[in-house]
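Sharing a structure, written as structure tokens. Questions coming.
Only a single protein chain was left out; the remaining protein chains are all shown in position.
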Amino acid sequence: MTLIVESGYEFWNPIIWLITFAVVMVIVYFFRKRGEAKYKKGEDQTQIFLCGEEVPVAEQRHVRGGNAYWGFFETLKEYYDGIVRLHTGVVNDYVVWFVAVTAISAIILLIAELVR
Amino acid sequence: MSKIVRTVANQLMLFVLVFGLYVIIHGHVTPGGGFQGGAIIASGVVMLIVAFGSGHIKKSLRERRLSVVESSGALLFILVAFAGIGTVFFFNFLVGSRIFGGIPPTGPNPGDVWTGGVIPLMNLAVGLKVMAGLSAAVLALALFSSGEEMEE
Amino acid sequence: MATLIEHSSILIIAVPLLIAFLTPLIGMASKKARNSVVVVGLAFVAFLVFALARDVILNGIHIYTLGATSPSLAIPEGTMVPVRIILEVDGVSVFMGIVVAIVSLVAVIYSLSAMKGETGQNRFYTLLLLMVAGTFGMVFTGDLFNLFVFLEITSISGAALIAFRTKFADSQEGGFKYIVVSAIASLMVLFAISLLYAQYNLLNIGALAAAMQYTMLDRIALVILIAAFAMKLGGVPMHMWISDTYSVAPVSITVLLITASQASMYALMRICFILYGVTLDLAVVGWIVIAIGILGMFIGVTMAVRQTDITRLIAYNCVCEAGFMLIGLGVGLAVLGDRTDLGTFGTTAINGAIFHMINHALFEGLLFLVAGAIFYRIGTRDLNQMGGLGHTMKFTAGFFLLGALASSGLPPFNGFASKILIYESVYQFNPILTIIGILVSIITLAVFIKAFFSAFTGALLPKYEDIKEVPKTMIAAMTIFAVFIIIFGLFPGLILDWIVRPATDALVDQASYINAIMGAIP
Partner (left out) sequence: MTETLSGNFPLVAAVVLMGIGLYILIFRRNLIKIVMGITILSSSVNLFLVTLGYRAGGIAPIYTDAPEGPMVLPVVQALTLTNIVIAVATSALILSLVIRIYRHTGSLDSKKSRRMKG
């Protein structure tokens, strides 16, 4: 009933997935139980440890959204430069894109007609 | 504007109203109808705004009242449409009845207002809505450009 | 009950209109009464939609002729073609109806407390109900001109709602962009409709489909219709208005804007599959749709990664998800004429696309509502200003995680169920499309990891220490979406059998759509 894809080499059933997930979780919990049991709250044990350095205040140690994936953007710098320049935000350019898509689709249909 | 313009606009408003109502009421037998008549009346309001200034008109044309008229016009329209739901939505149930029930002869005829069933009622509803809505829109734009806000 | 179902297709459009015009009058008397009337009215409409959906799926297409002596009298005696305004409700229409019903109900419940402090709430609810009525009209109408009229109703009320918070400059700009784009798109739609009318003197979709010759003018009309509706649904490269409008509207409106875009996608499907059907140049048109979809996936997701405004980020993700649906539809369209290909993977692709539509509305809706909840509490949408909100807004954080995982297509949520259908079927059409799709899904996960970690995790920032959880009605609205997401994720087979497969069958079956309106004229 909940089987939605069955193409011979794979299928998808969330219930089976959930049962597998639960079994894996039980195994993980079993391993976790074997770990160190002594854990006291409110001691240095639970404080942030930064190689002995002073821990900065909350505002400074939070990674802001704008700083995430710096390397990704640095690698794809050329692509992003180009693509961001296209997103001008000027309403005239939106109309240009609309006209361009209409024209290109019309030309493609026309060429397809001529080829056949 | 000058006193002459104000006086003339004052007098003309009556004729504009009469003409607008004529166009609304005769919407089903002659060219015109609710929207056209309402637009004529709203153009009369534009004339008043030009003559007297938007700040003056704002005092007499309250936004709240316009909103009530507009909503009730729309409500009348949709209620008339709902009234036909015994057969089908928008069914012209008034044909042959006492109200606007006359059936005009097919072909050229002199025109009889007491015909059309629900269509005159709907024209009236649209007329109310357009009259109030367009007046409110024009007034709001005029107030905007003079730096004031419509009352909330 | 039978009478109610017989009239339900018009009642679904008319009841929101009636309430829309009642709200200003009730609202002057009592705010509580107005709110309850709106909620009860939309709940009634949702009930009607479900009843109608059950009936349509069991008994076939519904016809409703406005103003005739009987609802099913499409072609009066003495005429050869349908003359009145006709609603034609088939499997796809009720599917879209279900989407709109769920989303509009949730949007209203969310607005109850989210819009509490705003002025002019009477107008807000009037416009919201007009927009709902317009969207229902778009998906239920049986003729092209009413499609245009309802498209305009949706656009105008939508633009007014986007610009509703007049104190923000960017929401005015968003409303302006939305109305300009919509006006151009709908005028072009009207131009294309008049091109069709010029040749066939018909406006009804079924009658036009029966008469369709696919001449040169038809081709021009098709291109204009595809481009216009692609612009309205946010297909790249005409997607730029999406991020500008979705991000600045009140979020309860944004979720309705998503359904409006979905209704435009429905119109695209209706035109390609039913109006033109197998007469059009299937492979070429299919590939045009696929190209728009591929661009949409790729550009949408790469632009989403670099956003620092949380609603803009989700808006670009919407562009990306729309690309997935377009790919599924394009593959289905490309193989529409080939019955064996259609049987092996074409219908699966369309199934995936249609299933993804409702999933998209649910999880993007949930994400936007969460973004709105954050804005409601801290007053900013900038991710750089956020941090550690999960400490105090626990429910909100949980809902965001749920929506993000569903949107990235992680099992066992609903996004995975529909995406795997698309991957599986598109792989048999062209493997490269699937590879791009999976890559895009991975970047989508990266997008949401960035948003989740920078907003909800980390140390509790001192300036947000006294932030509380959002009011209960907003939580309730988000819970409705979350429950649907989990149900759709756990039982995708049931949902497919109940509503998605009937929709696909209706979409590929042009003949029965024509027969329902034209009668069994040979």
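As written, the chain order gives the labels A, B and C, with residue 1 at the start of each chain.
In the analysis below, a residue touches a chain if its C-beta (ideal position, glycine included) is under 8 Å from a C-beta of that chain, and two chains touch if they have at least 3 such contacts.
Worth saying up front: this structure is predicted, and the values here are computed from it rather than measured.
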Checklist outcome for this item: Missing chain -> touching shown chains A, B, C
Checklist outcome for this item: The listed residue (C:5, C:43, C:73 or C:180) that touches the chain absent from the view is C:180
Checklist entry - Which one, C:6, C:55, C:218 or C:244, makes contact with the chain that was left out? => result C:244
Checklist entry - Which of these touches the unseen chain: C:6, C:55 or C:152? => result C:152
Checklist entry - Which parts of chain C are in contact with the chain that was left out? => result 145, 149, 152, 156, 159-160, 163, 166, 169-170, 172-176, 179-180, 183-184, 187, 190-191, 194, 197-198, 201, 203, 243-244, 247-248, 303, 306, 312
Item to check | Hidden partner chain, residues of chain A it touches | outcome: 84, 87-92, 95-96, 99
Checklist entry - At which residues does chain B meet the chain that is not included here? => result 29-31, 35, 39, 104, 106-111, 134, 137, 140-141, 144-145
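The definition used in the following text is that only the chains that are shown with their structure count from here on.
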Next on the checklist: I'd like to verify one number: the distance from the centre of chain A to the centre of chain C, where each centre is the average of its C-alpha atoms, in whole angstrom.
Outcome noted: 23
Checklist entry - With chain centres defined as C-alpha means, what is the inter-centre distance between chain B and chain C in Å? => result 35
Checklist entry - Among the residues of chain C, which ones contact at least 2 other chains? => result none
Checklist entry - For chain B, which residues are shared contacts with two or more other chains? => result none
Next on the checklist: Looking at the complex, which residues from chain C come into contact with chain B?
Outcome noted: 7, 10-11, 14, 17-18, 20-22, 24-25, 28, 64-71, 85, 119-120, 122, 126
Checklist outcome for this item: Contacts from chain A onto chain C in the complex sit at residues 1-5, 7, 10, 12-15, 17-18, 21, 57-59, 61-66, 68-69, 72-73, 76, 79-80, 83-84, 86-89, 91, 93-95, 97-98, 100-102, 105-106, 108-110, 112-113
Item to check | Touch list for chain B against partner chain C, complex | outcome: 64, 67-68, 70-72, 74-75, 78-79, 81-82, 84-85, 87-92, 152
